[in-house]
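Before I ask anything, here is the structure I am working with.
Of the protein chains in this complex, one is absent; all others appear in place.
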Amino acid sequence: MLSLVIFLPLLLTVPIVFLRGRRTVFWYTTAATFVEFLLSLFLLKGFDFHMRGFQWVEHARWLPDLAASYHLGVDGLSLSLILLTTFLTFVATLSSLNYIQKQVKEYYITLLILETGMLGVFAALDLLLFFVFWEVMLLPMYLLIGIWGHERRIYAAFKFVLYTMAGSAFLLTAIIVLRLHTGTFDLVEMMNRSGTLVPAALEGLLFLAFALAFAIKVPLFPFHTWLPDAHVEAPTAGSVILAGVLLKMGVYGFLRFNFTLFPQASHHYAPLFMALGIVGILYGALMSWVQEDLKKLIAYSSVAHLGFVILGIFTFTDWGLQGGILQMVNHGLSTGGLFLAAGLLYERKHTRDMARLRGIGKAMPVFSVLFGIVMLSSVGLPGLNGFVGEFLILLGAYKVSLAWAAFGVLGVILAAVYLLTMFQKVVLTAPTPETRHLKDVSPREFVVFALLLVFIFWIGVYPAPFLRFAKAPSRYLQENVKGAVAAETVPVMPAHQEVQP
Amino acid sequence: MIYFFWLFALLALIGALGVLLETHPVRGALYLLLAFLSIGFLYILAGAPFLGFVQIIVYAGAVVVLFLVAIAVMSLRRIPDDRDLGPRGFLALVFAGAFFLVMLALLRHAPVPAAPTPTPGAPQPLAEALFRQYLIPFEIVSVLLLVAIVGAIVLVRRRPGP
Amino acid sequence: MLWAASLALFAPLLGAILNGVFGHPFREKAHWPAVIAVGISMLASWWILGRVGFEPVVLDLYTWIPVANFVVPFGFYIDSLTAVMMGVVTTVSFLVHVYSIGYMHGDPGYRRYFAYLNLFVFSMLLLVLANNYALLFVGWEAVGLCSYLLIGFWYEKKSASDAGKKAFIVNRIGDAGFLLGIFTLFATFGSVRYDTVFQMVASNPHLYQGALVAATLFLFLGAVGKSAQFPLYVWLPDAMEGPTPVSALIHAATMVTAGVYMVARSHLLYSEVPQVGQLVASVGAFTALFAATMAMVNDDIKRVLAYSTISQLGYMFVAVGLGAYTAGIFHLYTHAFFKGLLFLAAGSVMHATHGELNMQKMGGFFRKMPHTAWTFLIGALALSGLPPLAGFFSKDEIIKHAYVTGHTFIWAVAVLTALLTAFYMFRLIFLVFFGKPRDAEIYAHLHESPPVMTVPLWILAAASVGAGWVGIGEEHSVFHRFLETALGEFHLVEWTVHRPAGVGLIALSVGVALLGILLAYSLYLLRKPDPALLARRAGFLYTLLKRKYYVDEIYNLFVVGTLRVTAKVLFWGVDRALVDGTVNGTGWTLAATGSVFRRWSSGFLRSYLLWILIGANFLVWFLLRSGGGH
Partner (left out) sequence: MNPTLYLLLSLLLFGLGAAGVVLRRNTLFMLLNLELMMNAVGLALVAASLAGLLEGQLIVLMVLAVAAAEVAIGIGILVSMVRLKDSPLVDLWNREEP
């Protein structure tokens, strides 16, 4: 079943070749991604949220002599991200009707391949398989930015790939070293094995190698400069998926691999990464405050939001972890919305420069309301989705120490500063001749936003069902790290049951 | 006996220097001839009469003659200072000298002892070795020569030039 | 009880959605759903006011955030304090709604205005009804959002949208502190629910001394942001950019009092840590005086009223700081009425002069606008604290409490501020309503506001007079006994000194008020010492006050300026140069080394030969060194 969910988009690319006309291809792909979303919802049926191990597991021979197997499985964490991926891909496809004019078929094929790559990353339980999907996902994104991007797209795409490749190099070496020490690529087997997988000195090193690859993806402070360029040049759908899903792979990597396999090192390096998170929050906020380009501003705001997520998960507290995992979904929705808005404006005015987008409040009232709500969810206004995640993260940070929470709270203030400044510059000013007569949101575009708003309000008002996803994984990670630290030598791994569907 | 060696060695050196410094092509070729001849006699002196004669016939006889014919055909004139005494020339001298010294050091380091019984220079054992153990190299060399001949002809053929 | 509370809360929300999302049919008639919604909410609040018993009613609708042991319910906590606050909020809101029908008539954003106003009433009620600090925070920020939307209502005016943004951000700074307060509470008590926290504090008060100090301080930081106390008051004067009914409702009667309500609600926490209470009181006192001084010289009617609000809020914080929670709430209750009245009257003046607010251009409006003038006069008298009216009872009680509990310094500041209050209020009245009209053109067009605006003015005027009688007799008054259940006994905090409060005290405060009026009378009506002359002689002091102590400039320069500069430096320095620099740098160096080698194969034949010779040398040298042995 899981393999079907992952490879369906790939299969659905075939018919595109035979279709004629931009609109037909568009509607076909939208239907395809919608079917994919429904299929992924099917995974929820009979999913036991309290069960510690992986579900919908599929195990098949792949490279026996390397001890690598085609091993897929899903727990609360990966399922929430899979649903986010399929949902955002559907929304992104729906939004790219007249945004893409040239090479339309190739565009939709790339989009679907990208979706397969991403889903694979979240479901893979075999390190080598994970790495394969990790690289597969890279190529379509490169094409998306490189071909359908804007002026400096080659530079941006190239920088994006080089950055990630640098990270993957470390990732691959670490995986191989791990393979040599543990004798297998299989994650579940490693988790079940009691005792530290790797001698203590090496654990720190491996942790850092994995951490570097994922830090680049998140992106954490020093490795973030590829994000603004990639976002500015990427087409709307590319940006939405890049921000909504790709950034979460970094965090997912931390949770799935770093915390599970190297608990002691995770505990040891936690303050460092929390500090990087804080720096990311404040640095991202300051950067976006001085931006003139709308998409670059939103990109830097992603750096700030993910700084929060990193701060949350490294607290190893229930609230921090669950808050962080929920915030990943929230960030996907709110920043995805912001990018959709930016793309919509770009379609109308062919510019991202806020100075020329001034005063659209008068001409596009409906759009202003939608854009306003998405902006407020990004600011973290209580009652909307952003607040719940941020509140829990800061609560977790406070449990570690007041200082962390104090700095984190600064981020809350700065978020209001740069987002409101942007909103005032773009919407809440007197319209200029350029922005006087703009076409307001079309029904299709309204549906795109409506889809996001439904979840933004739902998570804000009644977040319980969404928090359930993160309950079991965060409990496990917490015990894993606490156990490892307490035992210092032999961390007691809780027994793992593997349930055949 | 030993005087002969020094005599011919000296002659060879003069020839080499002549080739090095001489600018007139014909005189240069003649210096070379001198060098070849002296080396030929040195071979004989070293107990390898067959080699000596082959050397004289082939090198002195054929190669130098070929050079002279070439010079005559192309009517090459003397080029006044074709010696490049710029930085590159200087470096060349330096490194040639360095090479000589390095090889000397290598030599001193791994001296070559004189053999108790001098090896027979006569053609008979030489031929035997050539056609028994080293037959394949012999054949390869012959192919090489063939290729060289064809190459030279192709090279010089008058093609309808651009 | 649950039904009444939910009805009161959700009716305005429904009104807001009706107007906001499906408002097209209502276009001109948008005010009807809004007014009806708030009306329902008001009736429900009055019903609750009547029915609230001794024990607080705690009702949970559903669990909002269930994470491990951090379980936050969405529920109500209804006791007499809540009832009073709901009563005040809904009544003033209803009157402002009715008033707005006239005031906002013909404004293109008519529908949007009423939607925001309803949303505000919903948020304020959520804040008052919440039964835990997290939900209180939700209402807290939602109210901030509504004030942002309403201040920047005419967003085409840059100053308005700037003021809205400034309000939201300054509020957010306070809210950040509030958040830390909530975390401290949760860390120490394991829950954010009022009943559990209060019960644990009541059972063993001295156990949590350290944590309580931190929590109360952080919560107070939030209150400073929301109730515009020093140093986070700068947003309130700018908030006057919004429509006047908004200023009346949000920036006089309801939102700004949220801070006072929060302190009153957590009176058990604050009374455990008297030193924090004293800090609260001194901040309140300082702000009161500080704001009053600025109000004295300001020429804009609404700005004067704004500073007066800050000053009166200072009074309320003095009261709750020193443990007199009931007195604080009582002043909040009376202040809501007469300050609302003053703002609405100012609105009516503005309406008549088509937006002109500068007092120097007015004069002699009494004859042309009798209703507005009379109601304004009643409001001013109430605010200055003259006996029969509401202000006297509530403000005097605070002053008496300060004196009785031995805080003579705070008492002196309070009395001085009372003098200044009377002075600037009557300066405003004499400049606007009496004397000769200074601008003929404005004076010609003057007309009295329509009944739909003057009727609410008279209702509020009646309230400003009558509201105070409820509190006659301090401890044994109707108001105090009513709030007893919620705010606990009056003498919770035993202060060291307990001086008898003689009649002299009351005489002093009334005398001070009359003195203020007299001063204003002579200065601005009879022009005995001509104010302009005085201003020139005061020189530096006058300009300091005029320029509002340059506080805004200081903030912009230091806080905003430095942040912007660091941001720019960080962006160009770190982001572009350092990080991008290194990335592109590695690219460049690789290319550079490449070109060096490229030049090496220069195409110069004989240099190749030379390199071969050199290579041979190294080769042999290398053989020599390594080969050596055998």
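Letters A, B and C mark the chains in the order given here, with residues in each chain numbered from 1 onward.
Following the convention adopted for this analysis, a contact is a pair of C-beta atoms (placed from the backbone, for glycine too) under 8 Å apart; a residue touches a chain by one contact, two chains touch by 3 or more.
Nothing here was measured: the structure is a model prediction, and the numbers come from that model.
Asks: Can you list the shown chains that the hidden chain touches?
Replies: When the full complex is considered, the omitted chain touches B, C.
Asks: For review purposes, identify every residue of subunit C that touches the missing chain, sorted by number.
Replies: 602-606, 609-610, 613
Asks: Provide the residue numbers of subunit B that touch the chain removed from this figure.
Replies: Interface residues of subunit B facing the absent chain: 1-2, 5, 9, 12-13, 15-17, 19-20, 22-23, 25, 28-29, 32, 35-36, 39, 42-43, 45-48, 50-51, 54-55, 58-59, 62-63, 66-67, 70-71, 73-74, 76, 79, 82-85, 88-89, 92-93, 96-97, 99-100, 103-104, 107, 111-115, 118-119, 121, 125-126, 129-130, 134, 137, 141-142, 144-145, 147-149, 151-153, 155-156.
Here is the rule we go by: only the chains that are shown with their structure count from here on.
Asks: Testing understanding: with touching defined as stated, what is the shape of the graph linking the protein chains, line, ring, star, complete or other?
Replies: line
Asks: Name whichever of B-C and A-C has more C-beta pairs touching across its two chains.
Replies: A-C
Asks: Measure off the straight-line distance from the CA centroid of subunit A to the CA centroid of subunit B, and report it in whole Å.
Replies: Roughly 75 Å separates the two chain centres.
Asks: With chain centres taken as the means of their Cα atoms, state the distance from subunit B to subunit C in Å.
Replies: Using C-alpha averages as centres, the distance is 104 Å.
Asks: Given the complex with subunit B, which residues does subunit C contribute to the contact?
Replies: Per the touch definition, subunit C meets subunit B at residues 606-607, 609-610, 613-614, 616-617, 620-621, 623-624, 628.
Asks: Name, in rising order, each residue of subunit B that touches subunit C in their complex.
Replies: The touching residues are 84, 88, 91-92, 95-96, 98-99, 102-103, 105-106, 109.
Asks: Quick check on the complex: what are the subunit C residues that touch subunit A?
Replies: 62-68, 70, 134, 137-138, 140-142, 145, 148, 152, 155-158, 161-162, 164-165, 168-169, 172-173, 175-177, 179-180, 183-184, 186-187, 563-564, 566-568, 570-571, 574-575, 579-580, 583
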